[in-house]
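Excluded from the complex is one protein chain; the other protein chains are retained at their positions.
Think of it as A and B in the order they're written, each chain with its own count starting at 1.
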Amino acid sequence: MQTTNSNVALDRKSQVANPFLVIEDVSKVYRTPDGLHTVLDGVNLTVGEGEFICLIGHSGCGKSTLLNMVSGFNTPTTGEVRLQDRRIDRPGPDRMMVFQNYSLLPWMSAFDNVYLAVDAVYPNKPEQQKKGLVKEYLNLVGLSEAADKKPTQLSGGMKQRVAIARALAIHPEILILDEPFGALDAITREELQEELLKIWREHQVTVLMITHDIDEALFLADRLVMMTNGPHAKIGEVLDIPFPRPRNRAKIMEDSTYYELRNYALDFLFRRFAHDVD
Amino acid sequence: MTATTEFRSSRKKNKNPIAKLLQKQLPIFLPPIVAIAGFLVIWQILCPGGSKGLPGPLQVWNETVDPYITQPFFDNGGPDKGLGWHILASLQRVGIGFSLSAIVGIGLGVLIGVNQFFHRALDPAFQIMRTIAPLAWLPIAQTGFSDNARAALFVIFITAIWPIIINTAEGVKNIPQDYRNVARVLKLPARKYFLKILFPAAVPYIFTGLRIAIGLSWLAIVAAEMLMSGSVGIGSFIIDAFTSSLISQIIVAVVYIGVVGFVLDRLVGFIGSLLVAQEHK
Partner (left out) sequence: MSFFVEIDHVDRIFPLPNGGKYVALKNIELKIKQGEFVSLVGHSGCGKSTLLNIVAGLDRPTHGGVILEGREVKGPGPDRMVVFQNYSLLPWLTVRENIALAVDEVFAGRPKGELKEIIEHHIDLVGLQAAAKKRPGELSGGMKQRVAIARALAIRPKLLLLDEPFGALDALTRGGLQEQLMKICQESHVTCIMVTHDVDEALLLSDRIVMLTNGPESHIGQILNVPIPRPRERMEVVKHPLYYQMRNEIIYFLNQQKRAKKRASQVSTPQVAITGGGLEKVSLNLGFIPLTDCAPLVVAKEKGFFQKHGFTEVNLSREPSWQDIAQGVATGRLDAAQMVATMPLALTIGMGGKKPLPVVTALILSRNGNAITFSKELYQQGVRSLKDFREAIDRTPDKVYNLGVVHPASMHHLLLRYWLAAGGIDPDRDVNLMVIPPTQMIDHLKSGQIDGYCVGEPWNSRAVSEDLGFIVAHDLEIWKGHPEKVLGLREDWLEQHPQTHMALVKALLEACDYCDNPRNREEILSLLCQPQYVGSAAEYTRNGFIDPYDRGTGEEPQLLRRFNQFHVDNANCPGRVEGLWILTQLARWGIAPFPKNWLEIVERVRRVDLFCEAARQLGLPDIEPDREPFALFDKMVFNPDDPVGYLKRLDIVREFEVEEIVIDPTADVKV
């Protein structure tokens, strides 16, 4: 087992002065009938508080595995993940996850779906306060009027809004998004990206997000983490995205840096670490 | 990710394979065995030996072990035969009736699945008829067919056909538009369309129908044979035992019916799974 840090291309900026989340020498090895399968091999990443990080990489590069280790659904084979110097070994409400398929309970209204989470995390709060919290967060994502609707009565974008409201209502320290907008059409996706940025600014929550969309990452993130291909995936490069905030999509697209960064990421993903057609 | 045993925790297990297998299978087989044993104990306590009314399991065992349990295939002529013969006779009837209903049912199902007009015309009637209990058909069948054996076949046929028709039609109607588009673009001729697309696409639905139908026909045969006392067949056996107040024999027969019904259901399910295997993922 290789335990030394093989990750040479680590960006110097990823050594954040005041580390909030630290992913240190993390590897993940699975035993399969065909022998050992190393998914992640020596991943190092330090995230500062309030940062917006996007992860990009071809499917099978272990992005989701990595985020699952941050959320605590999975544990590293070697190395460790620390949040504010506490080692992460199990899921907890301080690290809330939003999935691409929304994962809402279909028999419950939007309100009840959010309430369920709030109630689970704050069982001792008075009911009035909990309900107030749910309302506040549904309002935040612009769903006050649809609070009583069941997921089947909501569009994909609205469902994802409920999921985001549910994740935020319990005040997590890290919001983990696993390709949250992948299933939405272009218009809704842009709207939700804008809303997510707004919420992120207002709540100063730290965000880790998986995406397959370079433009999405360039619009949202402070840093774009580009993963190499699995097996033995690691962080290939970290791109700093220097656009000032608040960001305006049209303005960013007028900036020539945008195209340099975009071409750089394209080059990484489609030439240097091109995926064999599966 | 296919296998997910973790690397670290993989050192502990190192026993011989048979013990390992037992260890694995035990949790599956133990609970039902315990449950059955418990049931028998409770039954024995509720119906102790010598009491009137329902015999306890020990009494049933003592009264039927010879010849009904140990010799399923004795033959004393006439209806006085081993339970195996009775079951086989019933199975034969079910086989004939069920096969007929499968052939007719799938055919009709495809017809109303493909053709909107036939669907509109026939579906309401089918929906009504499927709710009629097998026994209700019996007097009609006996009037219609002079022969009791044929009447029984008819009852099986008429009981089993509805779920086959309805499920087949559903399957045909639910063929994804894409598959139809493929056929249209390739201009597949009708025969090929049926064989290559319509039928395979509807197979899972058809087998759902067949599985419901086999259960229903087994229900129906017992009911039908009950009105055919004196002939060979598990239903007739029960009714003959009942008239002779041989309750233990009835209980054994009932257990046989249950086991056979279970096996039939699994058999159709298994055939279905062979055909449907890998398909609809």
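The rule we apply is simple: a residue touches a chain if its C-beta (ideal position, glycine included) is under 8 Å from a C-beta of that chain, and two chains touch if they have at least 3 such contacts.
Owing to the predicted nature of the structure, the values given are computational and were not obtained by experimental measurement.
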From A:R82, A:H171 or A:H275, the answer for touching the chain not displayed is A:H275
Missing-chain contact, candidates A:E24, A:D41, A:E179 or A:D222, resolves to A:E179
State which residues belonging to chain A touch the missing partner chain. 56-59, 179, 182, 185-187, 190, 194-195, 197-198, 201, 212-214, 246-250, 253, 259, 262-263, 266-267, 269-271, 274-278
Given the full complex, what residues of chain B touch the hidden partner chain? 176, 178-179, 181-182, 184-188, 192, 196-197, 200-201, 203, 278-281
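Following the convention adopted for this analysis, only the chains that are shown with their structure count from here on.
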Here the gap between chain A and chain B, centre to centre from mean Cα coordinates and rounded to Å, is 51
